[in-house]
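The complex is shown incomplete by one protein chain, all other protein chains being positioned as in the whole.
Chain lettering (A, B, C and D) follows the sequence in which the chains are written, and residue indices restart at 1 in each chain.
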Amino acid sequence: MRVGVADTTFARVNMGAHAIDELRKHASVAIERYTVPGIKDLPVACKKLLEERRCDIVIALGMPGGKEKDRICAHEASQGLMLAQLMTNRHIIEVFVHEDEAESDAELAWLAERRAREHAQNAVRLMLRPRDLEREAGTGQRQGFADAGPARQ
Amino acid sequence: MRVGVADTTFARVNMGAHAIDELRKHASVAIERYTVPGIKDLPVACKKLLEERRCDIVIALGMPGGKEKDRICAHEASQGLMLAQLMTNRHIIEVFVHEDEAESDAELAWLAERRAREHAQNAVRLMLRPRDLEREAGTGQRQGFADAGPARQ
Amino acid sequence: MRVGVADTTFARVNMGAHAIDELRKHASVAIERYTVPGIKDLPVACKKLLEERRCDIVIALGMPGGKEKDRICAHEASQGLMLAQLMTNRHIIEVFVHEDEAESDAELAWLAERRAREHAQNAVRLMLRPRDLEREAGTGQRQGFADAGPARQ
Amino acid sequence: MRVGVADTTFARVNMGAHAIDELRKHASVAIERYTVPGIKDLPVACKKLLEERRCDIVIALGMPGGKEKDRICAHEASQGLMLAQLMTNRHIIEVFVHEDEAESDAELAWLAERRAREHAQNAVRLMLRPRDLEREAGTGQRQGFADAGPARQ
Partner (left out) sequence: MRVGVADTTFARVNMGAHAIDELRKHASVAIERYTVPGIKDLPVACKKLLEERRCDIVIALGMPGGKEKDRICAHEASQGLMLAQLMTNRHIIEVFVHEDEAESDAELAWLAERRAREHAQNAVRLMLRPRDLEREAGTGQRQGFADAGPARQ
């Protein structure tokens, strides 16, 4: 298995390094890293990882700022990641941490690391252990903050 | 007939299981299930179900959260589902239940089950009994809550 | 000429029937009808009418609800109809009546019928009498409510 | 050079006629006109002008209304024009005048004519005199109202 890790110089946490560390704990995989300036550069980077560097799946990590303009940027980047997946028939796991999700730099660093690691686990499960995901269907899983858990009638 | 059922670990109700149960009541169909982490992973999963696992139609089930960011996520997922349909010329029935549509966990679980089941019936009708849908054209059908009914002059 | 008519069971008025009735008054055309559950199912239905059932043009009729979520749904459906046209180089006439455009059920039924009929006439003109449209260029035509008329210097 | 001119019956000013008149003043060009009901019908009309009627460039003229629904319509039309350009590698000059940009019918008619004419000149420059555009790079040109001019340090 070959996993692409695309990240940005804009982010304030080295989310790519956390994702790579976690991937190596859970599977024996080849890793291709691709760092771009900002989140809007991620979609084509991911597509190149899938098509030119033959990755089976990509993790795209970014940290949109907290202003309205940044939210629109993140929306455009997400639409690009969506389209890149549909053009390649491969998963791209989007791991975005919005700067305003955290109340301090320390919490931001903690959240970005934890979300990157949990999504790296998801990438491994999507590729190697799809039954593990099926067993957790509808159970309110979250990445970063605590799980929401299932709703019962 | 081969029906794909794509759902998420993020949802707080096992909507995929309800859809599968309902499909089996109404038609003799082969079912392919594909569970992904969140709703933004659904579009490529659906496209893979249609193209790689040869489904004739897919039901895509998800439960967006109640925050503004979640609404944008749901919008991006919906755009992806739309595009996946146009790229494959196959229907993908979107079954999203927004967490803030219900006032309690119990109502959420009830709504998610009922909407999943009613849309599973729609999938069967789209594939096997299109005349049934034509007979109900313009009659204000709803999935989940009560039908609105026709407006008369 | 072969005209596709795509409509929904969600709509509260049988707009498809009105469109078909009007088409038959104005031209000798073959009609293919395709009823789907909701407006987000319309784009792929229209594309199938154009590509698999060989229609020359399609009329897509729907009635979005009045809530914010419904407006986003309508936006997604419209984007899908746009894309379907660009993928096929064929016109799809979108006939949407938003529930909140009318103040009563009676007005809603009146508006939906009138808009469906006027757009059915537009479909005929686009296919058979393009000069009629050119003669009305910039004259403030509306479908449903009264025309706005031209603005003069 | 072959220029397509796409316009609508919805607009309240015959913007297509103004554009054609201006084109004829500035270049010896063949003109293909295509009038459609509304702005959402423009993208496929433009694509057909480029692909089926062999235009080198198209001017797309429309006049969105002043309500929120109209703004969304205009956004969808613009996205379609963007996509049509990327699918054909040809320019489509979008000339939209929003009804609420003017304070009276007279100003609306004046603005629509002036913007149509200035963009017709832009179309000619894009095709025949690209150096003229390069000379004006970053100089705050506007179409319709007065130019903003350059900002200086």
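Everything below uses one rule, namely that contacts are C-beta pairs under 8 Å (C-beta built on N, C-alpha and C of every residue); 3 or more make two chains touch, one makes a residue touch a chain.
These numbers come from a predicted model, not from an experiment.
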{"item": "Contact set of the excluded chain (shown chains only)", "value": "A, D"}
{"item": "Residue among A:Leu83, A:Met127 or A:Ala148 touching the omitted chain", "value": "A:Leu83"}
{"item": "Sole contact to the chain not displayed, among A:Met15, A:Cys55 or A:Ala151", "value": "A:Met15"}
{"item": "Of D:His26, D:Arg53 or D:His75, the residue in touch with the unshown chain", "value": "D:His75"}
{"item": "Missing-chain contacts mapped onto chain D", "value": "71, 75, 78-79, 81-83, 85-86, 89-94, 98, 119, 122, 126, 130, 133-134, 136-143, 148-153"}
{"item": "Missing-partner contacts on chain A, residue numbers", "value": "7-17, 33-37, 40-41, 43-45, 47-48, 51-52, 69, 72-73, 76-77, 79-80, 83-84, 87, 105-106, 108-110, 112-113"}
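Please note the rule applied: only the chains that are shown with their structure count from here on.
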Touching chain sets, computed without chain B: A | C, D
{"item": "Chain C and chain D, separation of their C-alpha mean positions in angstrom", "value": "25"}
{"item": "Distance from the mean Cα position of chain D to that of chain A, given in whole angstrom", "value": "40"}
{"item": "Chain C: positions in contact with at least two other chains", "value": "79, 83"}
{"item": "Chain contact graph, described as a line, ring, star, complete graph or other shape", "value": "line"}
{"item": "Set of all touching chain pairs, with the criterion as stated earlier", "value": "A-B, B-C, C-D"}
